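The other protein chains are all here in position, but one chain of the complex has been omitted.
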Amino acid sequence: MIASLSHSLITAQTVIPKFGHADDCVRQNRTFCWGWFSDHWDDVFQPALLDHIKLTLIAVVVGFAISIACAIFAYERGWFERPFSVFAGVLYTIPSLALFQLLVPVTGLTELTVEVALVSYTLLILFRNTLTGLREVPEDARDAARGMGLTARQMLWRVEVPLAVPAIIAGVRVATVTVISLATVAAFVVDEGLGAPIFAALQSSFNTEFIAAGALAVLLALLADALLVGFQRLVTPWARAGGTR
Amino acid sequence: MKDFVNAFKFMGDNLDLLVNKTVEHLELSGAAIAVALVIALPIGLWLGHLHRGSFVAINAANVGRALPSLAIIAIGLGILGIGFVNVMVALVVLAVPPILTNAYLGVDQVDRDTVSAAEGMGMRPWQVFTRVELPISLPLVFTGIRTSAVYVVATATLAAIAGGGGLGDIIVNQASYKLAGVIAAAIWVAVLALLVDAAFGLLQRAVTPRGLRRAAEVSDAPPPDEGAAAPLVAGRPVPGIE
Partner (left out) sequence: MTANNRKSDEGGYVHSKAMQGVAATVALALAVVVAACGSSSSSSKTTSTPSGKPGAGKPAVTIGDKNFTEQFILGQLYAQALRAKGFTVNVKNDIGSSELIDKALTSGQINGYPEYSGIVLTAIAHDNKSYASPQATYDAVKKFENGRGFEVLTMTPFNDVDALAVKPPYAQQHHLTQVPDLKGVGRFTLGAPPEFKTRFTGLVGMKQVYGITNVNFKPLAIGLQYKALDAGQIQAADVFTTDGQLQRGSYTILKDPKNIFGFQNVVPIFSKKTLTAEGPAFTEVINAVSAKLTIPAMQQMNAAVDLDKNNPTEVAKKFLQANNLL
């Protein structure tokens, strides 16, 4: 092997090609280089943004399904509220970095780990809002439903759940924004989402990449919040007055 | 399971390290909460007293909650560089909204008749504020502080990414501390966040005027929902993550 090394050193010197210089802004690592950002929208930022949205949607949809089911169960059997609230509350309090690290020995460095953690952060908000929404259905509405001869099941799905929709959507809004925020930390586990370019930027302390990825995450969260507020108003025009928002 | 058993062994063997990092963690968190209090509390209470600026006070909470801390830290890395200031900014941004919003709501929602009665007794506005509005609003104001504190303690874990120290230092250093250390620190910081929540819960009870304790317990129930940011006005904080 030593022989082959000296052999190749003799036969050919190393050729160092031109790799292409970046512009001054990038080379000097100035605060923000627009050119670099727009050049890498397609291969860095857009995919990260789409991954981020995907991670968020999966978590919110799964969390929504679990929470709604558990909230209806708790609505029907009161004893269930306390244990589930405590469980979800504890999960909600665990720092994300810690939760990801605790899950990795169990579910590995996978999207599953990320989604389990993200879903766990939606439960408390969605469960509590749904349950509150159901409980605040006016007694008049229930009386009217009973008067119409609805069974308990019919009443739940035709009267109580629809009337709880504003509260549920409010929960979805908070949960969504929370998940968008936490999904940035997911890059510790899988190379996905807007956290990925943030971690990549550490390697060369590259300011443009830090700022661009961070700003996109902030904008995504604000945009999602605004869209959900709009949606909330669209589906519940009667709730517009006097709401706390 | 071995990993988790080892984690507890690690805690026993490295108590000094964990305690040091915990102190660092709490110093950072405490500083951030203190700054947030100085900024948010006067503004929130004053706006509440004036019954003005609900749009600002409540949207501050909504917008603030929407800002991902890691993203703020990243932007800070680009502009401010590594270390204390950067992490502080991110944590203060996180801590201000719940304090501001709850301080506002606490004072704003004090029963108007009660205020009128106090005015009728000849109290000046300042006296109304300090003797009536403030004590009555205290439980809700404190809820905001408690929520902020838990958010901040949990999120300070991310400081390690930007050279800010704290328990996150252990979590991101598997090379030195092995998987056992990483899991140990993760458990430790989770418990710390829960303890802070519990401690503030006790403190909250202690500062609540006796006559208001029942009311405070009532407000422990889930919030009346008007499409509000439920956790922020709930009695029990829906505490922090990140």
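Per-chain numbering from 1; labels A and B assigned in written order.
In this section, contacts are C-beta pairs under 8 Å (C-beta built on N, C-alpha and C of every residue); 3 or more make two chains touch, one makes a residue touch a chain.
Given the structure is predicted, the values throughout are model-derived calculations rather than measurements.
Check the whole complex and report which displayed chains the hidden chain contacts.
A, B
Among A:Ser96, A:Ser120 or A:Ser181, which residue is in touch with the absent chain?
Of all options in A:Ser96, A:Ser120 or A:Ser181, contact with the hidden chain holds for A:Ser120.
Out of A:Ala48, A:Ile72, A:Val172 or A:Ala187, point to the residue that touches the absent chain in the complete complex.
Touches the omitted chain: A:Ala187.
Could you tell me which of B:Gly30, B:Gly53 or B:Gly83 touches the chain that is not displayed?
Of the listed residues, the one touching the omitted chain is B:Gly83.
Quick one: say which of A:Gln101, A:Asn129, A:Ser181 or A:Gln232 touches the chain that got left out.
Candidates A:Gln101, A:Asn129, A:Ser181 or A:Gln232; residue touching the omitted chain: A:Gln101.
By the contact criterion defined above, which parts of chain A meet the unshown chain? Give residue numbers in ascending order.
So the residues of chain A touching the unseen chain are 1-2, 4-5, 8-9, 12, 14-17, 19-22, 26-29, 36, 58, 62, 65-66, 87, 90-91, 94, 99, 101-112, 115-116, 119-120, 187-192, 196, 199, 202-206.
Please output the residues of chain B touching the missing chain, sorted low to high.
That gives, for chain B, the contact residues 1-4, 77, 81-83, 160-163, 165, 169, 171-176, 179, 182, 187.
Please note the rule applied: only the chains that are shown with their structure count from here on.
Per the contact definition, I'd like the list of chain A residues that touch chain B in the complex.
31-32, 89-90, 92-99, 101-102, 105, 121, 124-125, 128-129, 131-133, 135-136, 166-167, 169-171, 174, 177-178, 180-182, 184-185, 194-195, 198, 201-202, 205, 207-208, 210-211, 213-218, 221-222, 224-225, 232, 236, 239, 242-245
Enumerate the contact residues on chain B facing chain A in the complex.
Residue positions touching the partner: 3-4, 58-59, 62-63, 65-75, 77-79, 150, 154-155, 157-158, 161, 168, 171-172, 179, 182-183, 185-187, 189-190, 193-194, 197, 222-231, 233-234, 236, 238-242.
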